[in-house]
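Scroll down for the structure; my scribbles are underneath it.
Certain chains of the assembly are absent from this excerpt, and the rest are unmoved.
Here the chain labels run A and B in written order, and each chain numbers its own residues starting at 1.
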Amino acid sequence: MLNFSLMGAGRIGKMHAKFIAAHPKAKLKYIYDVNSQFAEEVAKSTGCSIASSPENKVNECMENIKGINVPIQIGFNRRFDASHAKAQQARIKKEIGELEMVVITSRDPEPPGIDYLKAAGGFFRDTTIHDFDLTRFILGDDPVVQISAFGDALFDKNAQQEKDLDTAMFILKSKKGVLIHINNSRRAVYGYDQRVEVFGSKGMVISNNQTPTSLERYTSTSTNEKEPIHFFFIERYEQAYRDQFNEFVKCVEDKTKPLVGFEDGRNALIIANAAYESFESGKVIDIKF
Amino acid sequence: MLNFSLMGAGRIGKMHAKFIAAHPKAKLKYIYDVNSQFAEEVAKSTGCSIASSPENKVNECMENIKGINVPIQIGFNRRFDASHAKAQQARIKKEIGELEMVVITSRDPEPPGIDYLKAAGGFFRDTTIHDFDLTRFILGDDPVVQISAFGDALFDKNAQQEKDLDTAMFILKSKKGVLIHINNSRRAVYGYDQRVEVFGSKGMVISNNQTPTSLERYTSTSTNEKEPIHFFFIERYEQAYRDQFNEFVKCVEDKTKPLVGFEDGRNALIIANAAYESFESGKVIDIKF
């Protein structure tokens, strides 16, 4: 049985608490959140204890794992999405022939509050970083070597005030010459827009958006109308989050390395930093890992 | 050069006049319509003469073709639709394996006027007859042997007054045991609903509806929304009408038999009559050709 301390009992924290509770080999021992009501909700529903401070239990945890080669898993959950993973497999198995282009569309349904913005580290490091990792996931051992970044704060007052961005576009180029486009927005009124298009010499696969139900409407003004796509990441990627958690437990058990490790976090951050350098200089930037 | 007398200058007549004018080997010589304004429009746009009465030119025509084995082509235009024809080919080439079920959805956008209703011969003979022919087209040499028919006048005041129907459903069975469903309505607010589903031991093909453009809309309340499908038969089947006309000219030239001949009209009518017998008796009726 693996004991967990969970730092954070917001939306994602509650979801993780649920996964831990449902896993036959995992147990939630401590929950912490600055919002004590959130922590109490999780404690009540799972039977865990509330940690009085994050340092408290973290330090205890640090003592316990000192000298042990603990697995580190970075939360790039999209790699665990079944549709995106099939798109990657189509590249690996050359079902699309030689890879030539990738187009990633990634738009949030609505901008976060200003407190989040202040702490998030900037649009490219907070949001696009997931798309940079997805790019690395699709490309495999062909590294990206160049990036050009554009952005603006077109509509979000908070982003404008914080000198942050709400709309961005990128082109990256890989060592083999593959071209990758990413576009981001902090607002898409029809839901959490998550599309990955992988194009090659023998065809294309698209990991497309998903709606909660498969209902279609036909009226005097429209046909084939579906409801809005999944609202946000928890709705869209719940299975991916669960599968990633399950992988973590398995890695601890089997003493294996998680699929997404520390290096993946560092490399995505290097790309994000190069993106900022391009955005600020108006130049195509060479990426050095 | 083949000379044509065209009886009728309404919507379909005007379309035929256009096809004749556009065909390098055809010439429209006479147009007739009880509505003289319609006839004049066609005469003006094509340079043909206006016949003073239908009998007049028809009799002349009869004199000309007397004793000649003239080709007769029945206007079951749907057989010439490229999508429906591919569905038939999938059956012939056994791409779907052995045929087991056919589902035909055929709904008009709006009911006709009462004058049309009075002259049309009843819903099954006026409308469903096209679906009976389409069934025969899909089934090939496996004849239908039984039919059960249901119907009602649910919404159309004219149909109610004339003891006609506006909504109907049918099941037919072929000699080999294939089951066929047809459903009809005189009103579909989203356009002219024309679908053919052909199901067999190795798969299924669907000849689906078509929209005028490929535009899709995404809003805060809907996604994947397309515009209404083609409004009615002229919009939906223009290419099919043209191809059927071209086939007729070719048959006259090459002295070959048109794809849809007199027998096809007679056989579809036999099914329509059996449908009425089933509807009136509440029994499954055996079909005898």
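A few remarks follow.
Note that in this section contacts are C-beta pairs under 8 Å (C-beta built on N, C-alpha and C of every residue); 3 or more make two chains touch, one makes a residue touch a chain.
Only a predicted model underlies this, so the values are computations on that prediction, with no experimental measurement involved.
Taken over the full complex in this file rather than the chains on view, the one protein sequence occurs as 4 copies, with 2 of them shown.
We take it that only the chains that are shown with their structure count from here on.
With centres taken as mean Cα positions, chain B sits 53 Å from chain A.
Contact residues of chain B toward chain A in the complex are 189-191, 209, 211, 216-229.
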